[in-house]
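The complex appears here minus one protein chain, its other protein chains still in place.
Chain nomenclature is as follows: A and B, assigned in order of appearance, with residue numbering initiated at 1 for each chain independently.
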Amino acid sequence: MTLGDAFDILLCLLILTAAAGVIGGRDLFGSVALFIVYGLLLTIAWVRLGAVDVALAEGAIGAGLTGVLLLGAAAKMDDGAGQRPSFRPGALLLCAGVAGGLGWAVVSLAQPAAGLIPLVRENLPVAGADNPVTAVLLNFRGWDTLMEAAVLLIALVGVWALSPEDSWGGRSGLTQRVRVDGVLGTFGRFLPPIGFVVGVYLVWVGTSAPGGAFQGGTVVAAVWLLAIMAGVVEPPPVASIRLRLLLMAGPAVFLATGIWGFAAGAFMAFDPAYAKPLILAVELVLALSIAATLALLVIGRPRRPQ
Amino acid sequence: MIADVITVTLISIGLFFFIAGTAGFIRFPDVHSRLHALTKADNLGLGFVVLGVVAQADSGWSVLKLLLVWLLALTAAATTAQLIARFALPPGERP
Partner (left out) sequence: MTQTLIFGLTGAALIALGFYGFVSHRHLLRQIVAFNLIGSGLFLLFGALARRAPDGTSDPVPQAMIITGIVVSFAATALAEAIAERLHDRTGRPSLPDLDPDDDD
């Protein structure tokens, strides 16, 4: 056993302990806070697995945005009673069976396999992106990513649809009471410009290094949320046409390039000569739409009348 | 080789501060002293870890990015510490 293996085992034990605490802990708020810790530990695991793009996504979305969303919900829905998981022997047995079956599958599959690496490597020169993950996301399996953008939009429509009639079309979230010159107010004006640059940089660098539309978009969404929480900007009313155009722009541009792909032979087929600028353009617009969609998903349904 | 020695030394110093901060977090009795241990010791520890990694950086850009990470962590820690500290004050008391 090498030193690296020892580190991996220790990391996995930490992850499992955190997960057990998330399920078994009594306090709702503590459970959610531990879930964020768990997400950050998973981020390290992804780096260990050589998947830096996934690590960025897990850290930003899995731990960060999901954490903010659940913390906000816990503050509203915590009755202070605390909950212990009930003891269910049947379910416990079933879960042990699931773990055993999956574990057996992992052990039997743990043999060297090249997977799709040779195929990706072979086609990378015509993909328009040097980062293989970005090439897969936006070119080889562009369908997936288009559907994913659509799923985000549909989820947002679903969240909005839950608003009572009197607040439909109004602003999301509650009114923030923050002192403009206070600590949070200052932080809310200091960080967004830096965060915006970092987000755009992540999108830009995504074609050749870890990064991309989803990771960059999440950073932009995070600083927008911070600015809203610090009372620097108001969340837009959901009836706003400009907001809706922004939300639609990414999927629409992606779809349009997909249809343009018919010129190169098939839907979503990119002509290698134009692939790079096309991917970059789609990514930049998609990142902005994703940022707006993610942030609005976190602040939730409209609550204030227009 | 020299860079490796510098890295190991600096990161060891950084880890010492992290351990000190964590010990404070576990041992100290109330929110404010715990916050004090976490934000003071851990930010210093992170600074040493960043300096240790800087010794391994291959370009000026990497150094700049690493320092930006430290700066952002510092400001975020300072802000959240203030907010938590204010929230934890007994009702009616002003800072």
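Structural remarks
To be clear about the criterion, a contact is a pair of C-beta atoms (placed from the backbone, for glycine too) under 8 Å apart; a residue touches a chain by one contact, two chains touch by 3 or more.
Quick caveat: nothing in here was measured; it's all calculated off a predicted structure.
For chain A, the list of residues touching the undisplayed chain reads 1, 5, 8-9, 12, 15-16, 19-20, 22-23, 28, 31-32, 35, 38-39, 42, 45-46, 48-51, 53-54, 57-58, 61-62, 65-66, 69-70, 73-74, 76-77, 79, 83, 85-88, 91-92, 94-96, 98-99, 102-103, 105-107, 109-117, 120, 132-133, 135-137, 140-141, 144-145, 148, 151-152, 154-156, 158-159, 162, 212, 214, 294, 297-298, 300-301.
In this section, only the chains that are shown with their structure count from here on.
Remark: chain A and chain B have CA centroids separated by 26 Å (rounded to whole angstrom).
Those residues of chain A that touch chain B in the complex are listed here as 183-184, 186-187, 190-191, 194. If you check the complex, the residues on chain B that touch chain A are 68, 72, 75-76, 79, 82-83.
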